[in-house]
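Heads up, this is only part of the complex; the chains shown haven't been moved.
Letters are used for the chains, namely A and B, taken in the order the chains are written, and counting of residues starts over at 1 for each.
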Amino acid sequence: MNSFGNIFRITLYGESHGKEIGVVVDGCPAGIPLSENDLLPDIERRKTGGHATSTRTESDIPEIRSGIYRGHTTGTPIIIIFKNENFCDEDYQFDGFFRPGHADYTAYRKYNGYNNPLGGGQFSGRMTLPLVAAGCIAKKIIPTTEISAHILPECLANIEKAIASNDSAGGIVECRIRNLEAGIGEPFFDSLESLISHAIFSIPGAKAIEFGNGIASASMLGSEYNDCIVSSDGKTATNNCGGINGGISNGNDVVFRTYFHPTPSIAKKQKTFNFNTMQVEDLKINGRHDTCFALRTPVIVEALTAIALADLTLISKATKL
Amino acid sequence: MNSFGNIFRITLYGESHGKEIGVVVDGCPAGIPLSENDLLPDIERRKTGGHATSTRTESDIPEIRSGIYRGHTTGTPIIIIFKNENFCDEDYQFDGFFRPGHADYTAYRKYNGYNNPLGGGQFSGRMTLPLVAAGCIAKKIIPTTEISAHILPECLANIEKAIASNDSAGGIVECRIRNLEAGIGEPFFDSLESLISHAIFSIPGAKAIEFGNGIASASMLGSEYNDCIVSSDGKTATNNCGGINGGISNGNDVVFRTYFHPTPSIAKKQKTFNFNTMQVEDLKINGRHDTCFALRTPVIVEALTAIALADLTLISKATKL
């Protein structure tokens, strides 16, 4: 359940306020140059620090503790760990509130109260840090493919509004994949859309995804929607399908958008159920939080996309004669 | 790649114009009453026949050929097959055109020309028939959970327009899951959203999915979005999150919408590349096609949802003390 991928497979562990978080990357071919330095630029991109992101500071220094030798991958599992400086084992006292929009209540129910509640436990955005590191390795497996994601400018006004009102905001992140060869994606169940969405919905806050003009397409006519081929390399005049037909890449850019809900932690008062007093009461959440976690997600979206593509690319290679 | 699920696992096979299509259902507990009759109502719902759906007629009679004995499941794999009456092994001649919006081109590229092109091969909507049958078994594993999907009425005007203009239309299908216990869904990678979207994007034509008000949420403030709990059973005042927090069911209705693009086959002329003449030419597609395949998808959406939920429910049962 905490693993993803078939050949290129990652296994994630840790909690927000536990001793460390990390990821094991299996299935990486031997002989790829790799060091911690290769991970730093993407880790930096993910870091807090924008005026709408959390003030929790962690040094976020990756340590690769297995799977490399003399600066190259060995073909055996690579573990990357991050120490939690905010490690905490305090005697947590439940105050009766499960924070609205958080996994507090569902985790409590799922694990019969044995979940680690500190800082959201495994459900923290902090868990995306090892994913970004794993994504850097995935990107090395598909070196000619470019993956780039950014938040849409139309979201910024809402973010400013949220800052001004002690509130939080969501956002839309568009991801574009260039130079992905045609033929990637496995019918019937492991289509590009299936695997990318599976990976992307692991990111806390992701609530919708569309490929190409997926949402608008539901209101189109076929004659408007169809992307006609214009040259022998399969290039199409339009790209409504987002570069994917029948779940398989067609050689055009793959484009998809992820919709993130607003950060659930807000400084504003909320009325919600107190399970100690058994009545609805005011809740005011303190602490460090992102006004807009979505601002930090483009590099995370890229990472999970790269992880899915690396796996599909290795599978494609395996099954080519 | 043609299997889905961990414990409750289905394996799909067949092609549109091959001898038969079918599904193997593994991991089904022994002792569940089951016969072909149990599959008929959902198969009927999927069938063609509406004025905007294909006129291809197949009897769609399911045959269970293993895994049941004396009217009950035996615990061993259940195979359900459907004979193709439109079986065809003709000497297909490539006319130079890969139909726009179809998997013709990508399948050709992926399989180096060895794919079965007749009727779309494995990429046909016909492959959803065994999925509907498997979904009926899945529903029996979670008998108290109700899953119901329907196309949104706002799509109907566009469909009428498509009929009138020899064109095709897409559609939006909303699915609601009632009485799903809290605690279903596996962090980190096998969240409810991840597994449902993985399954749903197997349906030909699915191009976007949103959970709850996922699309709108990206433009909301946190104070608008958060679903506050109002009673001790976890019921919330609003349901913007679609019944899922942190990837886990919270005991409220799970709601999601799937966006289908228009059926790519249209009677209207399209300009696209002819790989024989190596230039862009007019293409006119004949044959039987759905004006709006989305009209047939609600029962398919239900089936894939049930399959994902059955698997997650068995996993949840396995890991409860």
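Operating definition for what follows: a contact is a pair of C-beta atoms (placed from the backbone, for glycine too) under 8 Å apart; a residue touches a chain by one contact, two chains touch by 3 or more.
Bear in mind that the values here come from a model prediction, so they are computed numbers and not experimental data.
Q: With 2 copies present in place, identify the total for the complete complex.
A: The entire assembly in this structure file is built from 4 identical chains.
What we mean here is this: only the chains that are shown with their structure count from here on.
Q: In whole angstrom, what separates the CA-based centres of chain A and chain B?
A: Inter-chain centre distance comes to 25 Å.
Q: Please output the residues of chain B touching chain A within their complex, sorted ascending.
A: Interface residues on chain B, with respect to chain A: 1-4, 12, 98, 100-107, 109-110, 112, 122-123, 127, 155, 158, 161-162, 165, 167-172, 182-191, 193-195, 197-199, 201-202, 204, 206-215, 217-232, 234, 236, 240-242, 244-251, 259-266, 268, 270-273, 275, 278, 280, 294, 315-316, 320-321.
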